[in-house]
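Sending over a structure as structure tokens; questions will come in a sec.
The other protein chains are all here in position, but one chain of the complex has been omitted.
Chain IDs A, B and C follow the sequence of writing; residue 1 opens each chain.
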Amino acid sequence: MNTDNIQSLEQAIQFAIERETEAEQMYQKLIRLAEDPKAKELFQELRDMEAQHRQNLQTLDVTGFKEKHNQERVYNMHIADYLIDKKIDDVRTYQEGLMLAARREQMAYQYYSLLAEIYRDNPGLFEFFSVMAREERSHQNDMEKVYDETVFLYN
Amino acid sequence: MREKETTLYLGPQHPGITGNMMVKLKVTGDTIVRAETHVGYLHRGFEKLMEVRNWMQVFPIVCRICVPEPDPNEENLARAIEILEGREVPERAQYIRVMVLELARLASYLLWFGGQSGSAGLYTMPQWSVGDRDYILDLFEELTGGRVYHMYIWAGGVRRDLPEGFADKVLRVMDYLEKRLKHYDNLMLDNSIFQKRAQGVGVIDREKALDWGIVGPPLRGCGFKHDVRIDDPYLVYDKLQFEVPTETGCDVWARALVRRREFEQSISIIRQIMEKMPGGEFYNKVPNPLHWKVPAGDVYVKTESARGEFGYYVVSDGSDKPRRVHVRGPAYVHGITLLEHLLQGANLADVSFIMNSLGTCPPEMER
Amino acid sequence: MEINDKDTLTIVEHIKNFARRHSLFVLAYGTGCGAIEIPPTMTSRYDAERFGIVGRATPRQADVLLITGYLSVKTLKRVIRTYEQMQDPKYVIGFGSCTINGGMYWDSYNTIKVLDQYMPVDVYINGCMPRPESVISGFIKLQQLIKAGKADGWKKYQENLDWYRANQKKVIKNWNMPDYNW
Partner (left out) sequence: MEFSLKGMLNPLLALQQAGKRPHTIQFPFEEKKVAERYRGLHFNDLEACIGCGTCSTICQNEAIDMVEINPGDSENAKPGDSGLRPRVDNGRCCWCALCVEVCPSGSLSLTTHYNYVSEDANSFLWTPGVSNPDGHKELSFVSDTSHSLLDYARVPMRELEGKERIKSFAEVVLGYADEEAKKEAARCIGCSICTEVCPVHMHIPEYISAIEHGNNEDAIRIIYDNNPIGETCGKVCTRRCEEVCPLGARGEAIAIRWLKRYATEKAENAEIIREIVNPDIKPPNGKKVGIIGAGPSGLTVAYYLALRGFDVTIYEAKAKAGGMIMYGIPKYRLPLDSLDKQVEYMQSVGVKIHFNTKVGEQISFTEIEKNHDAVFIGIGYEVPYTIGIDGENLENSIQAVNFLRDINADKHVDIGNRVAVIGGGNVAIDAARVSRRLGAEVTILYRRREEDMPADWEEIEGAKHEGVIIKTQAIPLNVVDDGSGRVKGIRYGNARMVTDEKGGRPRPELIEGDEHILELYTIIGAIGQEADYSFIPEDIKEKIGFKSGRIVTNEWQQTSVPHIFAGGDIVNRTADAISAVADGYKAVKGIEQFIFAK
């Protein structure tokens, strides 16, 4: 679906569901590719998370996200900003997986933020994309936290 | 008519006895024919207890050997260990230790003032002197944290430094006691009744005094100038000016006068100490008390207590516990053998009077 | 004065207890080192006579037996004798650690450890030494117990004489004393 013809909230949700499905499939592929058990675990987790998102979107239930965002402070360690952009086919190890995921979530955040800007005039769509952007932002943050706690344990 | 000989048991529970001991008296009428002391009521087996405690743990228990004047015990043990170890005692600690010992002597004499006159029926005196003794106990409390058992002197020095303003307090108490001494004189020593009771009573045979091993005020009351503080000076006694008073009466009166005059000397010693007290360290730390070992060897140390020479024979086999500690307390000689001799032919009413004048201290006799 | 417990405490007994608690005559038996804090308690500095606490010379005149510290086996025998000579009602005050659980002589071969096994103790005073203040507090506590009718160690002694006797005989080897039959 092209972003240009998003006119309604339904379309927007449909669009987001497609994106989540893509991500899910990507992680599914990575699970097959990864040799490292830790990386496998990570991808499984990520896949499940995306699946959960998809379900949430399908039931139009984004209120849960909103509440979470009100409570939680979102850090920005800017780790993802400077990580190497890994291609899916290169990813084998845990670290590479994390790098990929962090970058992907960051990009999703940027993407939704952009959409929110584009649909600033449409209050329903604006709110939806803002919520999604914040949600992706918090995922990016989660990924950075994991990266900070595991790969950067000694850094 | 020849009077029948009766047996009287004085003690162990009797207000006239100086502690928990018993004297079995054979009397005809009021006169004592034979006296036999019975001890063992207070035996706790200290010397044995010390053998199963390590060196540091011995300190809290030795002071229990003599209740009215616990500090010479601590001093003896501390000095014995210091000699065995070759441990230096900081000068300030030595001064503090002398001060504590002299304060203890004063407290002990004040108790004696009460006991001696109380046993003569003069009941006002204990009210005064025991009450005044409390001021010294207050000093001890402030210095050591305990009224009766101080556990203050230990190997290497003393446990805590003097609290702030302590010297002033000591001097104030000394001034007070000096003033009170006049009232004591009026009430007790200048009292004709007391003089009458004391003179010529409990006379020690001067010839035998040395053979019997009498020490302290009883010996000085016989004219022998024997005092560990000048015969074999320990701590800083050789740097202090004081006199050792002697009397020649050999009786209760002479002993009372000796104590009365020593009281003044002690006050003077304490004043000198307060003047000369140097600064610096108060404690030369001993090794970890949990496995502190004292080098093998044996040593006899003695301290002049209020009742006379107080000796400790300490044997170490190099382990963390004393091999043997033998306590030579003055009261043992005074309260058992000497008392038995002096009571022969004495009046029944004088028993407790004589006991008090000898400084009989049952807890120390039996340990 | 309020009398709540009429079943156990008659008015007569109440008056008796009132009298008893205000004139505690003490037998000053210097059993152990604790004796050293008795003179300050009794004389001018702390003046226990303010509370009607007066020293007495003989057990026959005394209400309170002060066990001032450790008891060697030899002393225990005399103390039992003394205690039994005292008139009912009589009270025992255990003075300092030694009477509670042996104190610092817990491993001595010649002292008894827990006084309560040999004679009933009404009040224990904490300390080694207890200060005169503690001694006075002990007496005040005893007075309160007497008022409440709870200081009944002497009754316990009569009721459980066999048990006490057996314990006493366990440590005292030459039992040359009268066996009472109350």
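Note that in this section contacts are C-beta pairs under 8 Å (C-beta built on N, C-alpha and C of every residue); 3 or more make two chains touch, one makes a residue touch a chain.
Fair warning: this is a prediction, and the values are worked out from it, not measured in the lab.
Enquirer: Omitted chain: which shown chains does it touch?
Expert: A, B, C
Enquirer: Among C:T10, C:Q87 or C:N126, which residue is in contact with the omitted chain in the full complex?
Expert: Of all options in C:T10, C:Q87 or C:N126, contact with the hidden chain holds for C:N126.
Enquirer: Which of B:H43, B:R133, B:R159 or B:H334 touches the chain that is not shown?
Expert: From the options B:H43, B:R133, B:R159 or B:H334, the contact with the absent chain belongs to B:R159.
Enquirer: Looking beyond the chains shown, say which of B:N191, B:S268, B:N284 or B:T337 touches the absent one.
Expert: Residue touching the chain left out of view: B:N191.
Enquirer: Which subunit C residues would touch the chain omitted from the figure, given the whole complex?
Expert: So the residues of subunit C touching the unseen chain are 44-47, 50, 94, 97, 99-104, 106-107, 114, 116, 121-128, 130-134, 136-138, 140-141, 145, 150-151.
Enquirer: Against the chain that's been left off, what residues of subunit B make contact? List them.
Expert: Within subunit B, the residues that touch the unshown chain are 53, 56-61, 64, 124, 128, 131, 138, 141-142, 144-146, 149, 151, 159-160, 163, 183, 185-187, 190-193, 195-196, 199, 283, 285-291.
Enquirer: Suppose we count only contacts with the excluded chain; which residues of subunit A make the list?
Expert: 35-41, 73, 75-78, 81-84, 93-95, 99, 145, 148-155
Simple rule for what comes next: only the chains that are shown with their structure count from here on.
Enquirer: Based on which chains touch which, is the overall arrangement a line, ring, star, complete graph, or other?
Expert: Looks like something else, not a line, ring, star or complete graph.
Enquirer: Could you grab the centroid distance between subunit A and subunit B? Build each centroid from C-alpha atoms only and quote it in angstrom.
Expert: About 89 Å, centre to centre.
Enquirer: Between subunit B and subunit C, tell me the centre distance in angstrom, where each centre is the average of that chain's C-alpha atoms.
Expert: The computed centroid separation for subunit B versus subunit C comes out at 30 Å.
Enquirer: Can you name the residues of subunit B that touch subunit C in the complex?
Expert: Touch list, subunit B to subunit C: 12-15, 19-20, 40-45, 48-49, 52, 60-61, 64, 67-68, 111, 114, 126-128, 130-131, 133-134, 137, 147-149, 363.
Enquirer: Along subunit C, where are the residues that touch subunit B in the complex?
Expert: Within the complex, subunit C touches subunit B at residues 27-33, 35-37, 39-40, 43-45, 55, 57, 59, 70, 72, 74-75, 78, 82, 104-105, 107-111, 128-129, 131.
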